[in-house]
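A single protein chain has been omitted from the complex, and every remaining protein chain is retained in its original position.
Then we have chain A:
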Amino acid sequence: MALYLPIAEMSVNIFVLLGMGAAVGFLSGMFGVGGGFLITPLLIFYNIPPAVAVATGANQVVASSVSGVLSHFKRGTVDVKLGSVLLVGGIAGSSVGVWIFALLRDLGQLDLFVSILYVVFLGTVGGLMMAESIRAMARARAGATIGLRRPGQHMWVHKLPFKMRFKASKLYVSVIPVVLLGAMIGMLASIMGVGGGFIMVPAMIYLLKVPTNVVIGTSLFQIIFVAAYTTIVHATANQTVDVVLAMLLMAGSVAGAQYGAKAGQKLRGEQLRALLAALVLLVALRLAYTLFITPDELYTISTDFLL
């Protein structure tokens, strides 16, 4: 069944998009990630203009993060104070990101830049996760106990000034790396149309030494605001948020998420991480492929905004 998207200005198959949302929702439920990093490339593969895919992806991230954060609030695994500091950086980063986004679009390099960012970040994160989960699986087979290194050892990050105490996370760190991390993720979020959880979570664990139990809740908490802000800024600056498209994706992903969560409970942690890593690497490879193979059509046309 065809549906006309008012902002993307194209006809799409309603079932393809619902299925896409459901598949991503299933995976996000299974792995506990927002799924933005999957939605946006999938939309681009489906020929949705990247500008619309990114802005609408951000809108969809709001919905999936809200679902997630509510259960974390119930369990008390959200550090609101840490999330708020991250958010300060996030809003600033997102503003810069949207500005870069508009500039790249006018220069005709947006598609390329978005693809490269995806390849680099998905490739790196996927590779690291894969290596880590394979090591964990090997250790499990050898009978050793599995556990992340506990915080305690001090890095350069912990020698910076402007320290602040975060009770829920049992942390006493400088706000500089926290704000910077927030800003970097905010910028990526607005250019890539992702929540940034797939970078935020490992960065919080390994860089800031935030205890793992509050990481996901806190990350989701601040992602809601960054994604919401990104959506609004994209809507005002670029008019590229397609609510019809967003609605289809949200409907699919909300339904898919619960089945994903059930499926996730049947798999072991490191197997789950290895699977997610494989998926992330697959998306990265697919995007890299389009960067390197000779395109069928060397020319593209777009309306000129600069003249």
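Here is the rule we go by: a contact is a pair of C-beta atoms (placed from the backbone, for glycine too) under 8 Å apart; a residue touches a chain by one contact, two chains touch by 3 or more; residues count from 1.
The rule is short, and it goes like this: contacts and distances are computed from a predicted model.
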| item | value |
| --- | --- |
| Name under which UniProt lists the unshown chain, selected from "Na+/H+ antiporter subunit C", "Sarcosine oxidase subunit delta", "TIGR02186 family protein" or "Anti-sigma regulatory factor" | "TIGR02186 family protein" |
| Hidden partner chain, touching residue among A:N59, A:S133 or A:S190 | A:N59 |
| Hidden partner chain, touching residue among A:A235, A:L267 or A:L281 | A:A235 |
| Full-complex contact with the absent chain, from A:L128, A:V243, A:L267 or A:L281 | A:V243 |
| Hidden partner interface residues of chain A, rising order | 1-4, 6-7, 9-11, 29, 59-60, 62-67, 70-71, 74-75, 108-109, 112, 116, 224, 228, 231-236, 239, 241, 243-244, 246-247, 250-251, 254-255, 257-258, 261, 291-295, 297-304, 307 |
